[in-house]
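One chain of protein is taken out of this complex; the other chains stay put.
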Amino acid sequence: MIVIMNQNAGQEQVDSLISLLQDSGFGVHLSRGVERTVVGVIGERTRMEKLALDARAGVDRVLPVSEPYKLASRTFKPEDTVVQVRDLKIGRDNILVMAGPCAVESREQILASARAVKNAGAGVLRGGAFKPRTSPYSFQGLKQEGMELLEEASRETGLPVVTEVMDSSTLPLVARHADILQIGARNMQNFSLLSEVANAGKPVLLKRSPCAAIEEWLLAAEYILKEGNGQVILCERGIKTFEKFTRNTLDLTAVPVLKHLTHLPVVVDPSHAIGKWRYIRPMSRAAIAAGADGLLIEVHPEPDKALSDGPQSLTPENFQAVMQDVTRTALDMHKVVGSVS
Amino acid sequence: MIVIMNQNAGQEQVDSLISLLQDSGFGVHLSRGVERTVVGVIGERTRMEKLALDARAGVDRVLPVSEPYKLASRTFKPEDTVVQVRDLKIGRDNILVMAGPCAVESREQILASARAVKNAGAGVLRGGAFKPRTSPYSFQGLKQEGMELLEEASRETGLPVVTEVMDSSTLPLVARHADILQIGARNMQNFSLLSEVANAGKPVLLKRSPCAAIEEWLLAAEYILKEGNGQVILCERGIKTFEKFTRNTLDLTAVPVLKHLTHLPVVVDPSHAIGKWRYIRPMSRAAIAAGADGLLIEVHPEPDKALSDGPQSLTPENFQAVMQDVTRTALDMHKVVGSVS
Amino acid sequence: MIVIMNQNAGQEQVDSLISLLQDSGFGVHLSRGVERTVVGVIGERTRMEKLALDARAGVDRVLPVSEPYKLASRTFKPEDTVVQVRDLKIGRDNILVMAGPCAVESREQILASARAVKNAGAGVLRGGAFKPRTSPYSFQGLKQEGMELLEEASRETGLPVVTEVMDSSTLPLVARHADILQIGARNMQNFSLLSEVANAGKPVLLKRSPCAAIEEWLLAAEYILKEGNGQVILCERGIKTFEKFTRNTLDLTAVPVLKHLTHLPVVVDPSHAIGKWRYIRPMSRAAIAAGADGLLIEVHPEPDKALSDGPQSLTPENFQAVMQDVTRTALDMHKVVGSVS
Partner (left out) sequence: MIVIMNQNAGQEQVDSLISLLQDSGFGVHLSRGVERTVVGVIGERTRMEKLALDARAGVDRVLPVSEPYKLASRTFKPEDTVVQVRDLKIGRDNILVMAGPCAVESREQILASARAVKNAGAGVLRGGAFKPRTSPYSFQGLKQEGMELLEEASRETGLPVVTEVMDSSTLPLVARHADILQIGARNMQNFSLLSEVANAGKPVLLKRSPCAAIEEWLLAAEYILKEGNGQVILCERGIKTFEKFTRNTLDLTAVPVLKHLTHLPVVVDPSHAIGKWRYIRPMSRAAIAAGADGLLIEVHPEPDKALSDGPQSLTPENFQAVMQDVTRTALDMHKVVGSVS
């Protein structure tokens, strides 16, 4: 860490800071500039943070020089993490497309969806049984019945299932039926839930909160990794900005940034980020071209009858076109879509 | 609701929409413009949302004309809600200042804080025992011990306590000791927690998520009100923007906006929003001048020894100056600080 | 337009509104809902805006149903605009890559840059002679000398030149030497400059302001089109958001959105948006995959000696790799890079 003193910090404030650091076992480098005195502190960051140096008299700012996360960092683990979902892989040169309706609505709907996305080449079935909704008056999902329907669709098509866990009371039920446990964007910093889900022994898909900086997101992943569960998939789904033409702003640059900072696989959910089906196809192609390890896409057999998020769902026909694009783009990137181990 | 058709929507698409609406029991008004056909729909908004009209063929956009929340709305309840905390009131012409350290750190620290803020005129003691922290390596609070220390400080000073509930497993413990249950900004859309906390039978302080629009925030309050708990206090604490000089951007205009839209009391937490103690005093004054019903302020007997959020904590001396300003500004507004019923 | 009345709007307010509209020659459709009265207004939007309906007593909101721009709209001109730059084309199935240093620094630097980007397959040379800089103490460009060096580099390599115009006093000089006139992001709403540059009779590259919504950007283009200059290229270069890992957030979804709303060609400048050379290559690929008609990329023969924006410049070697990716991705999209007419 680097401690920058105020312009008018007194000598006794600098001395007192140095004493504290040395007494706490840190190395210290002092540098007096024309305008400011700067103190370099050598030692472990997390231990240093406990000293709350930025609250001391005479201190202007404290600047970290290393990343605040560890287990999620490429420095800690240079090689790509490959997450295994039944006989499918995601990460390194394996691309996985997860598709299906926003919410499970009925037996017919989820079965039709599962067959359609399987047919088009998707590797995993998505669908919500427990739906967090902004309004308490919106459809909240079929809950237990939805989970059972997902399992039936999975049995029939052979597709593994990814679905959201909303709280600890329903975690056992969801974990029993699902292959990948999704932490929704609104729960990205529900730290109690992160730890509990980590311990369910299944891969976790961690959606980015619409107001999370990349560093905050990686620290949320760190909560899961710290429990000993290394099977974490990061999912970019748009951030909140002033632009209102799309629902959120898809931050696609986060993909190569994450591939650089972390070893974890990164997928993109263009459907929720954009909110309009018309732009899903080009942005799916762009996501793979940017280096994403997979996609999470909403597909509905009849989008105009969907109980939630209809306008952002693709028809099965449109989804087929997306899969063709994705397969060709993956080839350019020397990657394989839906490889079976 | 108003449905705006695409410019090239066909007659059969308009007819099919109208049939659906009429069959579902809604009134319909058709209006053909030079460029677009517009369909006005008359009936209850929440029931209309289930039709997912914006996903239908030929539909460009669906525009709501009424608010999506009900119980939180001033239309539903025109007069100000006054929340009672022991013998104190907040709302209408009653201003309440809640102050104390970010986290309970030790018996000495919380007792010294409680005495200091009581002495300066605060009505409620704040302090975190369960601390949600961005990094899993940061100090997470004294937990149960922290709750017991808060209760001791409360007993000694007579101050009621507001503290954060992080999850359902610790809710009973927190609800036993606290007078006001705080939902933190990261949990504003943890809908399971909202419902559970609502049912604990205590007033709830609901912090705004840093990426919540005002409407989303009021819908989160609606989750609590819907459980039959009308004792909700809204707390503005800054939103995420591009400006990085302050930690977040305090959206003070939200105060008069909320006083217009809802009957619930609104308080402001300048400490977390701004992150620098130097600007807390003028912004506390401004919050009251904008119409806030109270403040949530961090005070620490020794800010430079704080285990969390040191730089944003006021010393007891600075907090006294804030209380003097607040009292005078409240007087200008014909309000009373810390009135006892 | 649709006028939504207040919930407590009186009959006389509705009547007065309707009279005004009818007297002004607009068609009117009245719709009384359970909660609100809604008035549909039929006629030309721009004429309607002059009535300032949203300022009238009893009016809650006024919602436009059509786009506020005309000449820029695909409704007005359905087929893609192809902009011609000497013997090169951009738009429809023609991709154009413009590359070179942020600023012209010396004869050696701009000639080396021009040769390098020409050699790698770029179609246009970019380089700033007049540099708008956040700080008055930063390097402001070589000005007239820079323009002459650009022309020399253009003569030697045969590459057309795109460069920024900062004000009307230097417009004649810049227009004499440049093939494409760039309006910088900070000047996107400098409406006087937009009109003047439009009249210089050259293609205009209009950068998006970092705080411009897509609609505001298209209205800025409309200022140029309105002067009779239809040769406008839109350039996405990142918007301001809370995420600080990258300089700005590249809004790549704007590409398919614009291809849908407007007939104008759209290019992407990943260098300025991201600010770190490491992520330019994947995001260039992604931009083309999203449907962009071209790229604006910073290349410097020696990035670590650049006088401005060094960290975001590619070396000639890295730029060659970008061109290979772009060419292959363009092929997938059935487009051609740098086609000569």
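The first chain written gets the first letter, and so on, giving A, B and C; residue counts start at 1 in each chain.
By definition in this document, contacts are C-beta pairs under 8 Å (C-beta built on N, C-alpha and C of every residue); 3 or more make two chains touch, one makes a residue touch a chain.
Since this is a predicted model, take the numbers as computed values, not measurements.
J.: Of C:Gly27, C:Pro68 or C:Gly230, which residue touches the hidden chain?
T.: Candidates C:Gly27, C:Pro68 or C:Gly230; residue touching the omitted chain: C:Pro68.
J.: Quick one: which of B:Leu181, B:Val197, B:Leu250 or B:Val267 touches the chain that's been left out?
T.: B:Leu250
J.: Looking at the full complex, which residue from C:Leu307, C:Val322 or C:Val337 touches the chain that isn't shown here?
T.: From the options C:Leu307, C:Val322 or C:Val337, the contact with the absent chain belongs to C:Leu307.
J.: For chain B, which residues lie in contact with the unshown chain of the complex?
T.: 211, 213-215, 239, 241-246, 249-257, 260, 273-274, 278-279, 282-283, 285-291, 328-329, 332
J.: When the complex is taken as a whole, what residues of chain C touch the one chain not shown?
T.: Contact residues on chain C toward the absent chain are 46, 49-50, 52, 54-57, 68-69, 132-139, 166-169, 186-187, 189-193, 209-211, 216, 219, 222-223, 226, 240, 303-308, 310-311, 313.
J.: Mind pulling the chain A residues that touch the left-out chain?
T.: 2, 4, 7, 27, 29-36, 38, 40-44, 63, 65-66, 75, 240-242, 244
Please note the rule applied: only the chains that are shown with their structure count from here on.
J.: So, comparing C-alpha centroids, which chain is the farthest one from chain A?
T.: Of all the other chains, the one whose centre lies farthest from chain A is C.
J.: Taking each chain's centre as the mean of its CA atoms, how far is chain A from chain C in angstrom?
T.: 31
J.: I'd like the Å distance between the centres of chain B and chain C, where a centre is the mean of that chain's Cα atoms.
T.: Those two chain centres are 39 Å apart.
J.: State, to the nearest whole Å, the distance from the C-alpha centre of chain A to the C-alpha centre of chain B.
T.: Chain centres of chain A and chain B, defined by C-alpha means, are spaced 26 Å apart.
J.: List, in ascending order, every residue of chain C touching at least 2 other chains.
T.: Counting only residues that touch two or more other chains, chain C contributes 241-242, 244.
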